[in-house]
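Input: one structure, supplied below.
Only a single protein chain was left out; the remaining protein chains are all shown in position.
Coming up: chain A.
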Amino acid sequence: MTTSLFFVQLINGLQYGLLLFLIASGLTLVFGVMGILNLAHGSMYMVGAYLAWYFVQQTGSFTLSAIISAVIALAIGIVVERLLIQRLYRRNHLDQVLLTIGMIFVFNALQSILWGDDPLGVQVPEAMSAAIPLTDVVEYPVYRIFVALVCVAIAAVMYFMINRTRLGMLIRAGESNREMVECLGIDISRLYTIVFAIGVMLATVAGVIAAPMSSIVPGMGEHVLIACFVVVVIGGMGSIKGAFIGALLVGLVDTFASVLMPQLSSMMIYILMAFILLIKPQGLFSS
């Protein structure tokens, strides 16, 4: 591999990893704070992509579409948490899995009814349709760099929010001792609603910003869900920092494996996961 190709692949890997982080962060946040294993997380990524498509059709503006989609995501998060998830806090993970798998079917059916089953596409916003030449042939689209930057920015905001704000303090407190937080007069159920809605919004926003560079198809949520779980398990269930490192690792390993060992590439991220679990059975940064 030449140096320039190595460099290009490095960018590819980092960019894929950052997007994976954005999707996986909501999953690990919800698990870390609330102990809820939300299998329907991938469905929210799918919903995000479809909403982006729908509102771009309606409004013609990608930015507007992203904002509307994020607001809808928050609303979905609040409703789902209040109506369904709330009943499961004191139940075991198996019940949660059952409910959230059911939600996958519901979201898939709604998608099929509302938007049909044909593959759909969103065009890259005009302002970011340029590309930067990397080699004689290969260019790098500005939009993809923008997506990477957005992912980094969201990671930074999350880091700041959890470590420096009152909400973050409550989240950390709720994570380590739910009863004590309640005893201190904090409305924990409201906190949970907020956290769950944020988790849903993160997945949805990931779906929105991924829409112009992916194909919007039925079942797209399930594919990312598996990659997300690999990320979260590698990083340590519930750890945001772990998800960040895990996502970059998965992105890089997957990218380089595709090129260097095409025959093994489909299993490399799982081999990576197994290897890390051998050394650190709880993942890299488990709490």
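Structure notes:
Note that a contact is a pair of C-beta atoms (placed from the backbone, for glycine too) under 8 Å apart; a residue touches a chain by one contact, two chains touch by 3 or more; residues count from 1.
FYI, contacts and distances are computed from a predicted model.
A single chain of the complex does not appear, and UniProt lists its protein name as "Benzoate transport, extracellular ligand-binding receptor", one of "Heme exporter protein C", "CoA transferase subunit B", "Benzoate transport, extracellular ligand-binding receptor" or "Ubiquinone biosynthesis accessory factor UbiJ".
Checked against the full complex, the candidates A:188, A:259 or A:277 give a single residue touching the omitted chain, namely A:259.
In the complete complex, the hidden chain is touched by one of A:18, A:76 or A:216, namely A:216. By the touch definition given at the top, chain A reaches the unshown chain through residues 2, 4-5, 8-9, 12-13, 15-16, 112, 116-121, 123-124, 131, 133, 135-141, 143-144, 213-220, 223, 254-256, 258-259, 262, 265-266.
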